[in-house]
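A single protein chain has been removed from this complex, and every other one stays in its place.
== chain A ==
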Amino acid sequence: MSQQPTTRQEYNITAYTENHIGLLNRIAIIFSRRKINIESLNTSPSEIEGIHRFNIVITETEEVVRTISRQIEKQVEVLKVYFNTNDEVIWQEMALYKVPTDVIAERALVERLLRENGARAVVIRKDYTVFETTGHRQETDNLIRVLQPFGLIEFVRSARIAIIKASDGFHLKLNEFEEAEPGDEVIENEYLNDRDGVFAM
């Protein structure tokens, strides 16, 4: 499939699944058997009660991401998988920073820097203060660099969560999944949908 793009970039994989013990492992081993590092993984409820949503970030070629997405979707408890580039999603990560309170209190500069970086204090104690910021990787990374000189005690960043720009939600699809004989809406044939132009006589 050499005609496919082979450049590696970040992809956001979104999987709608049943809430099933062991499914996390079944999904994880699809990556590990190919020795692909999962850069970020988040599981959460979705817009529909009882349906879970995985957000997984990997850096790979489109060809590999497509194959993996299909293999995830093939798992019995997985309803649907989408994969998107960063441009196609709205995404955020959250980070927490613990710094000594006395440094903050002494220097007005720190407070200004925090404000500039969109951070807010979550906890202020005598000995330390915890700040939180939410944004893209670049922004949360930036604040590490800013706080490092002032004695950053602890740092943690969450997994990425992402909303697909083009998605109409999953509610309508789910109704179709419930039926034994679903319509075209559910049985999407992406191979043909993508290929209107390939068959030229």
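Here is the rule we go by: contacts are C-beta pairs under 8 Å (C-beta built on N, C-alpha and C of every residue); 3 or more make two chains touch, one makes a residue touch a chain; residues count from 1.
Quick note on the criterion: contacts and distances are computed from a predicted model.
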Exercise. So which of "ABC transporter permease", "Glutathione-binding protein GsiB", "cytochrome-c oxidase" or "Acetolactate synthase" is the UniProt name of the chain that got left out?
Worked result: "Acetolactate synthase"
Exercise. Hey, which of A:67, A:117, A:142 or A:158 is the one touching the hidden chain?
Worked result: A:67
Seminar exercise, completed: Missing-chain contact among A:78, A:104 or A:119 belongs to A:78
Exercise. Which chain A residues touch the hidden chain?
Worked result: 1-4, 17-18, 21-22, 25-26, 29, 33, 66-67, 70-71, 73-74, 76-79, 174, 177-178, 180, 182, 184, 186-187, 189, 191-192, 195, 198-199, 201
